[in-house]
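All protein chains but one are shown at their positions in the complex.
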Amino acid sequence: MDQLLKLWQSMGIANMDLGQVLMMAVGCGLIYLAIAKKFEPLLLVPIGFGALLSNIPVAGIGGPDGMIGMIYTVGVETGIFPLLIFMGVGALTDFGALIARPSTLLLGAAAQFGIFATLIGAVLLNFIPGFEFTLQDASAIAIIGGADGPTAIFLASRLAPDLLGAIAVAAYSYMALVPIIQPPIMRALTTREERRVVMQQLRPVSQLERILFPFVVLLLCALLLPSAAPLIGMLTFGNLLRECGVVERLSRAAQNEIINIVTIMLGLAIGSKLSADNFLALETLGILVLGALAFCIGTACGVLMGKVMHRATGGKVNPLIGAAGVSAVPMAARVVNRVGLEEDHHNFLLMHAMGPNVAGVIGSAVAAGVLLALTGT
Amino acid sequence: MDQLLKLWQSMGIANMDLGQVLMMAVGCGLIYLAIAKKFEPLLLVPIGFGALLSNIPVAGIGGPDGMIGMIYTVGVETGIFPLLIFMGVGALTDFGALIARPSTLLLGAAAQFGIFATLIGAVLLNFIPGFEFTLQDASAIAIIGGADGPTAIFLASRLAPDLLGAIAVAAYSYMALVPIIQPPIMRALTTREERRVVMQQLRPVSQLERILFPFVVLLLCALLLPSAAPLIGMLTFGNLLRECGVVERLSRAAQNEIINIVTIMLGLAIGSKLSADNFLALETLGILVLGALAFCIGTACGVLMGKVMHRATGGKVNPLIGAAGVSAVPMAARVVNRVGLEEDHHNFLLMHAMGPNVAGVIGSAVAAGVLLALTGT
Amino acid sequence: MDQLLKLWQSMGIANMDLGQVLMMAVGCGLIYLAIAKKFEPLLLVPIGFGALLSNIPVAGIGGPDGMIGMIYTVGVETGIFPLLIFMGVGALTDFGALIARPSTLLLGAAAQFGIFATLIGAVLLNFIPGFEFTLQDASAIAIIGGADGPTAIFLASRLAPDLLGAIAVAAYSYMALVPIIQPPIMRALTTREERRVVMQQLRPVSQLERILFPFVVLLLCALLLPSAAPLIGMLTFGNLLRECGVVERLSRAAQNEIINIVTIMLGLAIGSKLSADNFLALETLGILVLGALAFCIGTACGVLMGKVMHRATGGKVNPLIGAAGVSAVPMAARVVNRVGLEEDHHNFLLMHAMGPNVAGVIGSAVAAGVLLALTGT
Amino acid sequence: MSEMTLLTESLRLLLIGMGIVFSFLLLLVGILRLMSWLALRLAPVPQTGPLSPPAADPDGPPIAAIAAAIARYRAGRRR
Amino acid sequence: MSEMTLLTESLRLLLIGMGIVFSFLLLLVGILRLMSWLALRLAPVPQTGPLSPPAADPDGPPIAAIAAAIARYRAGRRR
Partner (left out) sequence: MSEMTLLTESLRLLLIGMGIVFSFLLLLVGILRLMSWLALRLAPVPQTGPLSPPAADPDGPPIAAIAAAIARYRAGRRR
């Protein structure tokens, strides 16, 4: 009898509280979205399963002695996992379109307004009772507007680890929702004529330019904004491995083995931050609302800057490509392409949108550096 | 002269004791079995070489500051390596046959009797002077009967780290010996007519079933037996990566890069537990005897349960497939196939034996959870 | 105003000192040599970029809390990275030519004279004011003469971590310079007739010999020189994975995934030791001079021993192959082939030079073991 | 613990252990049947014939290899 | 900090932040142009035609995709 009681007490069902049940449902929901709706499955499947595993009562898999808890300590608290992912992103990204037309960097800059506007939004939420975001929290939430997963995780793990789960989930979810969020804004802010603009072909880019590019970006970052150096540094390192042409083995390792292994571990580790305490709170609702806001504002500002460039160049720039400035590579560029094709079936904007798209990656890493430098402890 | 003496004293030959010589011979023996007899070479080659390296005098490679000792601390003491292997096993395993015929889970359950019978056996050995197994030791030894390497290593690293080397060696050796151990038992317990039973083709399994399967197994484990959750959790996670169809990259990483890298490290680390102190003891003899016993009893119980199902289904089940319930995937299923073909050259039991075979993996993880919950500290 | 001052003070440009600028230039220089001149790019690209990243002011990427600093602690201080690379080298190396003609080991032995002569050289430099090498420093510098990257890194991380950056850079640079350094020495020390010697075809080597080879080497090392056991152990382990024929998966993992991932990490970590304090010192100049000396002496001794063997065998050995005894696999063997072809367009020495070449790897690991045993603390 | 206590303890473990293992897997049988029933309601299987053992060399057919390669290529484009 | 201080602080962050982001990227525009000018001086591009947008479905011309995929697949098998 005593033994049976002990057995019962060791069961999950006797120890499960409502929060854990709800968080396991959240985990299942994320996996459902990933599989059925193809929402960033590479991250959301491991995150969702990490949430499932970490909310199993008694087992403590996400705790300090559990496997996922240890992975979190080693890989996320140190910042190493998001940086390795950024190295892989660099090794996978072709910056050619940006090198051919550097002015698209301005589109990437404008779209970061979403980040800083969200920062104000998060601080404004504090006027509603129940919200108590610090400036660090607000900064970490704001970076969702950067539409860049590893950057958001890196910053959140530094400024607001408690919010990491919600921020990562919001960032990846909205990145997956880009094809739904962006088109109405893009259509509302542009005229039919603007959307029909056919852009000039991009000039070819030499290998030397491709090799020099990472150094130029890193140098500027080192001189002006060293707090962004880990992110920009690993991004440019990965890109140099890709472009230098003499370390094919290492480039493949960064693009495949490392990024795949780290993605699994990172996803599980983030999932362990989806605990009821942290996630089932009013804050999460705020984060989700602010995240959507951030994407909308970022898209709008990108498109508006596109209109400015349209005027300034005498109509050579199609303002739609400004929407790609939020990053969310390569989803946002594809959305631009699709909206462009709606107006003119022969107007392929994909390559033209890749410039602002990858500029958005650099832009949000710079914004993350600014937030780290000015609000980090 | 003084210098030469110092040199001599730094030599291995001046510091080698008999135990180290014998353990190096054991290591060579394991490698011989792996190469010449194809005994689970993926594990036994690294384990054997790890034993060689760790028993080199003076060098201390397996010690706290040596490379293999550090690998042991990071990967085995934390339980991370066997869990990552289990993730890979999940990603490599097709549970279709089990989903198509869930009743074969009972065969997997019956075969775990080998585990608990061995537990009694280990405790009985204590009546012989020289054996002093604690309940934890006995549990760790008993899990050899689970015929599942990573489960055995995981449990032993938790309950009886000193016996880990002998337990891992016994588990993998007997898994390799399955084609020799099982057939006589299978033949002895079945009639010729039973062995000739042709089973019905398995129904097709839909992708939705395959995707839901890991959740169902994990949910039951979370509710009833959270102590098995790390093992079952990583197994089902790996399987979800495989079946969900949207994370091909991650599935490949789990099936190849991660499992290969971890296998090398895990093997070396286990080899470092093959020290004379721990291995050249009466206990090891007991462990080897009990391990063989465990396999025999597990096989017999599986076959007997197969006979029960044979009767209960009016002769539709070939009792031979019960022998596959011990796990040892896919060796045991192949043995079943071979013994079946001996009686009828057109009766292919392989697919039918895969059900109990993978059921055995789940069964022994469940048994490990029970042992952890009831004897763990 | 105050805010702007704070911003300015957080900028890299306000905190950069001359040393960092110079070290970033050194990093760029290494990358230039790697890309434009194909100087060992697999190591020098990551090392150079690691130097860039680690010398960014304020960011502290190479410091104790920075990513690269943490990688250094985990991988280089523990010695694990160079040992894993050595495992990969073993898995990539075909020792067949050495097994077919074991006498070429003597060429590998002779070429290590470069190491010990350089040790004397480093100690002699102490007579010049400004140099203060300890015996440990001198040993770590001397190992550059071993012409083997991982061995040099392993030894330097143990005996003289402060000099690690300069030593690794010197070792890989001179390995890349082998085609320039060696030929004049080879021509000066041999006669035209000697260079024209056509060697006997190598006998075939059986798989059994290939499998026994790692055990023989490891056994001798365990008996006589356990301090070399980590290096020799991982080398022979990798080679056993390659040759045993039953663990193809693991062999591929050692040859690709592991070595590629570790090379990236190791390169970055070494780059973090390229700091102005350690690198922009008189010692570095000494190290560079001594390194060149070491290569020259090693080559010369190898060739001279080749001449001895030429005489002893009645002219059957082409003394050129002695130059390959420095290791630098497979560069040195190719240089031998090229110099041989200059004299006789039909005399291919490549296979014959592979024997001394891989013998050089073993030779320098043995020399490293001696230095560790006699000067290590 | 004395040998006898240990023996009693291990016998209890045998009973409880096999009890849990059997209950767990029996329950799983039921739930899996339920799951399959539900899954086939939600998404009837396209008729592709029964799950058969591989008919030929699994490494072989070039079409399959290309299909796998394309899947891999597509997968490779995602981060 | 009170809500108001926080708000002022965040407004300042907005101004400084967007200022830095824009200055940084504007500077980068200039330096990249300079870089391209220099690079084309040092090593003129071999004329291979302009980098053109893909002519069809952005997921790629099937032949090229398959060729690349097969190469990748083959490379993948060697690991």
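Should a chain be cited, it is by its letter among A, B, C, D and E, assigned in written order, with residues numbered from 1 in that chain.
In this section, a contact is a pair of C-beta atoms (placed from the backbone, for glycine too) under 8 Å apart; a residue touches a chain by one contact, two chains touch by 3 or more.
What you see is a predicted model; the values in this text were computed from it and never measured.
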Contact partner of the left-out chain, one of C:Ile144, C:Ala269 or C:Val329: C:Val329
Option from C:Leu124, C:Ile180 or C:Ala312 whose C-beta touches the chain left out: C:Leu124
Candidate in contact with the missing chain, chosen from C:Lys6, C:Lys37, C:Arg203 or C:Arg311: C:Arg203
Residues from subunit C at the interface with the omitted partner, ascending: 42-43, 85, 88-89, 92, 96-100, 102-103, 105-106, 108-109, 112-113, 115-117, 119-120, 122-124, 126-127, 134-135, 138-139, 149-150, 201-209, 212-213, 216-217, 220, 224-225, 255, 259, 263, 329-330, 337, 348-352, 359, 362-363, 366-367, 370-371, 374-375
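Everything that follows uses one rule, which is that only the chains that are shown with their structure count from here on.
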Homomeric contact subunit A-subunit B: same or different residue positions, threshold half: different
Distance from subunit D to subunit B - Cα centre to Cα centre, in angstrom: 17
Computed distance of Cα centres, subunit B from subunit A, in Å: 41
Inter-chain centre distance, subunit C versus subunit E - centres from mean C-alpha coordinates, in Å: 37
Multi-chain contact sites of subunit D, meaning residues that touch two or more partners: 16, 20, 72, 76, 78
For subunit B, residues that touch 2 or more chains besides their own: 221, 224-225, 247, 249, 252, 256-257, 374
